[in-house]
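Only one protein chain is missing from this complex, and each of the others stays in its spot.
Chain nomenclature is as follows: A, B and C, assigned in order of appearance, with residue numbering initiated at 1 for each chain independently.
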Amino acid sequence: MEDIYRERTYGAETIGYGDKPGIVVVDFQTGFTDPQYPLAGAPLVARAVDNTARLLDVARRAGVPVVCCYTAYASVRDMPHWKVAAVREQFIHGHPCTELDPRIYDASYDVPLCKTGASIFFQTPVTSYFAKERVDTVIVTGCVTSGCVRASIIDSFSHGYRTMVPEDCVGDHEEGPHRDNLRDVGRRYADIVDADGVIEFIETWRKKNA
Amino acid sequence: MEDIYRERTYGAETIGYGDKPGIVVVDFQTGFTDPQYPLAGAPLVARAVDNTARLLDVARRAGVPVVCCYTAYASVRDMPHWKVAAVREQFIHGHPCTELDPRIYDASYDVPLCKTGASIFFQTPVTSYFAKERVDTVIVTGCVTSGCVRASIIDSFSHGYRTMVPEDCVGDHEEGPHRDNLRDVGRRYADIVDADGVIEFIETWRKKNA
Amino acid sequence: MEDIYRERTYGAETIGYGDKPGIVVVDFQTGFTDPQYPLAGAPLVARAVDNTARLLDVARRAGVPVVCCYTAYASVRDMPHWKVAAVREQFIHGHPCTELDPRIYDASYDVPLCKTGASIFFQTPVTSYFAKERVDTVIVTGCVTSGCVRASIIDSFSHGYRTMVPEDCVGDHEEGPHRDNLRDVGRRYADIVDADGVIEFIETWRKKNA
Partner (left out) sequence: MEDIYRERTYGAETIGYGDKPGIVVVDFQTGFTDPQYPLAGAPLVARAVDNTARLLDVARRAGVPVVCCYTAYASVRDMPHWKVAAVREQFIHGHPCTELDPRIYDASYDVPLCKTGASIFFQTPVTSYFAKERVDTVIVTGCVTSGCVRASIIDSFSHGYRTMVPEDCVGDHEEGPHRDNLRDVGRRYADIVDADGVIEFIETWRKKNA
């Protein structure tokens, strides 16, 4: 099934880690992580929160830049044309569903951002922070794989970064779209890895730079 | 299979056309449309070229802004970390595979662009041209659905446009990823339509504005 | 003194208003408008606040989109290399000097933004909101003329907007740099007008669209 892409030279290279990692955490706001909200309740997202929390713990101790975003608007008027009713109705400044999940957000370390597009890089200052820090390798975590995570992976690639996606740190409502999107980006833009692999890279990087 | 997304309020709205269309044509360069090149030869892409040519013919007569992009770099050094060998080896300024397909590009009317990321909007002046023209509705055409087209749809949405994707004007190497990506974006960001529907809209719009 | 620029065809055109205005309000945060802070106390800025408040009152009643930004960071680490000590020390999330001046900000109408660069358009969603609203004419107000206002005017032009700068709605620490910058942008990118002229345009526009 994948043969035609292989034949046409997709997936011919592995990217590999560079010299300085940075981590982006996409939309782990309670609207996606707290089962009381209509967009929450996915087991793959719960798994991704746990693994990302574990990864961030290591990353912060190593001094790796971390950016956490949530999605929110002043009102429907300044919102793009979302087809998702729960976003239109609840992703409004001040609504509790826009709060970052405390399991993944550390206000004393992370840079928090409000984003308005799909990608964490879209019209946000992530690249400026990462330029100052000389980041060349971006670890993408968060939700939803077939939505804002896919968008963030594409942008990370387009911005020139080595893009690493720990499969167990991103989550979706269902396994199908989760896998379809990792397949598409793994052929073109990013290496698909796992939390343990990223943690090992960060530990090694930390010792080298100590 | 789609139920869980529906339940979680995805696809709850239709976007609809606005007051002023603009068309983006993604990567219909010979590297994808001329079978002599390794990335070319897909029947869905051939179909998309034909339908897009038909659509553009109507659009130009109606005065609709049209932007056509190709992907190219000075060398591998200034290229993002592509995993596609043919892109790394051939998408270089001056290589014939970077020429826009004459079936879809009209040098006397269209705005041509060289892009370097996945999306036609990424670090290109499309939005500035469209702002001057007061475009609020973007028709996305081109290839590949699971690559640069998907990226362009996401950005069109994030930039605030009503985003319309005529299914028969975008193409992929295989039916599977083509459909998977239209499914993902149709739930969130864009209306999936067809060439005939867009042509009808443009004809009506043209008469109204005559 | 201006002759050489005239001779070289600068300032050869007037831009004029378009079909749909939008207003950006740059950095009218208390750090610049409340004399208790080191960057505040400029009479030209006080004048600009008064005139902008008057203009915004009319604009909101006419339904014109309004975006108000302030500048703030999580810490010095994620801040660009500012040479202004007061910015480095005080423009931090939660510091009272980052609050929008209540004389110009209406939380029930305006879209508020945190920006991190000089321009209100830099890595912010202003253009996406304005694309949705079909804005083609941007009125630039705020402070400081020789800093973030100059940057915002340049970007407004580059984004394809007709750019109008009411001279009495922008302010600086001193008259000299205020005038120097209006001279530079008036030759190239923007029409220099005044608050009364913009108000008159908006009143006329409102009646036409009623």
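Quick note on the criterion: contacts are C-beta pairs under 8 Å (C-beta built on N, C-alpha and C of every residue); 3 or more make two chains touch, one makes a residue touch a chain.
Here the structure is a predicted model, which means the values were calculated and not measured.
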Handout entry: Interface residues of chain A (partner: the chain not displayed)
Key = 19-20, 127-132, 134-136, 158-161
Problem - For chain C, the residues touching the chain missing from this view - result: 1, 4-5, 8-15, 38-39, 80-88, 116-119, 122-123, 146-147, 150-151, 154-155, 157-163, 173-174, 176-177, 180-181, 183-184, 186-189
Completion exercise
Residues on chain B facing the left-out chain by the touch rule are 65, 74, 77-78, 80-81, 93, 110-112, 114, 116-117, 123-125, 127-129, 132
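The criterion applied here is as follows: only the chains that are shown with their structure count from here on.
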Handout entry: Interchain contact steps from chain B to chain C (minimum; 1 if touching)
Key = 1
Handout entry: Chain at maximum distance from chain B, centres defined as averaged CA atoms
Key = C
Problem - Interface residue overlap between copies chain A and chain C, same or different (over half shared) - result: same
Practice task
Give, as an integer number of Å, the spacing between the C-alpha centres of chain C and chain B.
Solution key: 34
Handout entry: Rounded Å distance between chain A and chain B, as computed from the means of their C-alpha atoms
Key = 25
Exercise for the section: Can you tell me which residues of chain C touch two or more of the remaining chains? Expected result: 127-129, 132
